[in-house]
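This is the structure I have questions about; it appears just below.
A single protein chain has been omitted; all remaining protein chains appear in their positions.
Going by the order they are written in, the chains are A and B; count residues from 1 in each one.
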Amino acid sequence: MPPRNRQPERRSTRSARPVTITAVVDPVAALASENLDGSLYLYDTNRPAGSTGFGTPELHSRVRKGDTLLWNVIPLECETYVSLADVEIDPQIAEPEQKVYPGTDIVFWTAEVKQDLTEPVPYRLSFLLGTVTTPFTPTGRPALAGSAGDGKEA
Amino acid sequence: MAQQHGIIVLFDVENALRTRSLEGNTYWFDNMKLFGSEGVGTERLETIVPGTHYLDGSQATEQVLNWLPAALGSIPPTVPRNYLAEQGRADDRRTLDELAGLDAAGGVNETDVRRLQGRVGKRARKQASGRGLTDSKLLDVTGRTTTSSDAYNYPAPVITDITGPAVTEKIMYPAQYGSPDMIYDGWYWAATVDTSRPGVYRYTMHVQLHELVERNDELVWESVDLTCESSLKIINDPKRNGFTGAGLGVLPMPPVPVTG
Partner (left out) sequence: MTQAYAATDFTERGQLNSVQLNVVTLVDMERAAATKSLDGCLYMMDNSVGGVGQGTDHLETVCKQGQVINWIIRPIDMHRRPDGTWPPMPKINNIVFLDIEKGDEDDVAERRIMTELKVYGAPDRMRDQYTAVYYYWAGAVMSEARAGLYRYRFVLELEKEHGTDKLYLNSARYPALRVLPV
């Protein structure tokens, strides 16, 4: 009988996996109403660590100094162009860089968290939709937030 | 044909594998919010399906649902998988060429070898029952080949079946259809909907996730089967053209063609 699968061990050190912040965008609704209100849903991979605001533009991602962040986009319509045009945040906290998935022109952004956060730091996302040349920016702002306590594991 | 419904299901794969459940780790979306779908972006989506019929009551045009599963924290489904797999193969060809060019007489540089090893990457063995895994290398979440088994990119979750009252009561007729994009081995789930019976009908989606485990010194993809639920709300408001607000049919055309 094959050996039983062991659950991956909880690591006491931080995982090598980046914290991914995903923006789910409804480009058709956004283009029809000419704004992103009600058409932007943010999620991240840190819910066990205490991130809040899932499914809204006001996502608060729990992060710590040294965490790698990755922002990407999932459009709800595979026949419409959507891309993340910019991630604007206090450069003392993080300096996001634009990259592309290898061999494609599909954009994502990465940054390293430079300091531990004592209070939430809001940042701004802007998106290019369809063939509109002006980027769309949501009214609500997401933020990076510090850990409540020491324990990251739930 | 009337507009097709897209239902996108986003799975928090890391958490779902940890808790062995999709409860609290599933976010549903469709493209019908403007027409009345409720719970878009949450775990409790009710997809609206307006009726489509002629005045005599006969079915005018079918409603079609298409499902697209995606993994939160992975490479987005917009990056075509077969494309990445082909890139991987092109990389391997380049690596072989460079290996052939390494001059043993001049002494093989260790840095070169490590660089080539990095490019070759690692492959995990696919279990016999694993679906939807293209034969490609381990990637990290930025799409680059990796030899590390931390921070690997979760393969796309695969829908293995759609069951429940919406199917048994013949409200919808789901099946798998082919696609040129090999993201799910070229299959995706779609269904036509009989809109003659208004009401709310639940359905269960059977999903297969994949986890990378180390077994006897090799990496293996192990499949984990889970389920989640959603529902359809059939209404018999007649289908309306989104542009004109009127019934289905040809779009109004200006009497004189636009020049330029």
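Structural remarks
Just so it is clear, contacts are C-beta pairs under 8 Å (C-beta built on N, C-alpha and C of every residue); 3 or more make two chains touch, one makes a residue touch a chain.
Note that the structure is a prediction, hence the values are computed from the model and not measured.
When you scan B:39, B:73, B:155 or B:174 for touch with the missing chain, the hit is B:174.
Contact with the undisplayed chain is limited, among A:49, A:70, A:87 or A:106, to A:106. In the complete assembly, the contact with the undisplayed chain comes from B:79, out of B:79, B:220 or B:234. Against the chain not shown here, chain B presents residues 62, 64, 78-80, 82-83, 86-87, 90, 170, 173-182, 186-187, 190-192, 194, 249. Within chain A, the residues in touch with the undisplayed chain are 78-81, 83, 103-106, 128, 131, 133.
Everything below uses one rule, namely that only the chains that are shown with their structure count from here on.
Distance between chain A and chain B, defined via averaged C-alpha coordinates, is recorded as 20 Å. Chain B contributes residues 6, 8, 10, 12, 14-15, 18, 27, 29-31, 33-34, 40-42, 68, 70, 72-80, 83-84, 87, 141-144, 148, 150-151, 211, 213, 215-216, 222 to its touches with chain A in the complex.
Contact residues of chain A toward chain B in the complex are 2-3, 5-7, 15-18, 20, 22, 24, 26, 28-29, 32, 38, 41, 43-45, 47-48, 54-55, 70, 72-78, 99, 101-104, 106, 108, 110.
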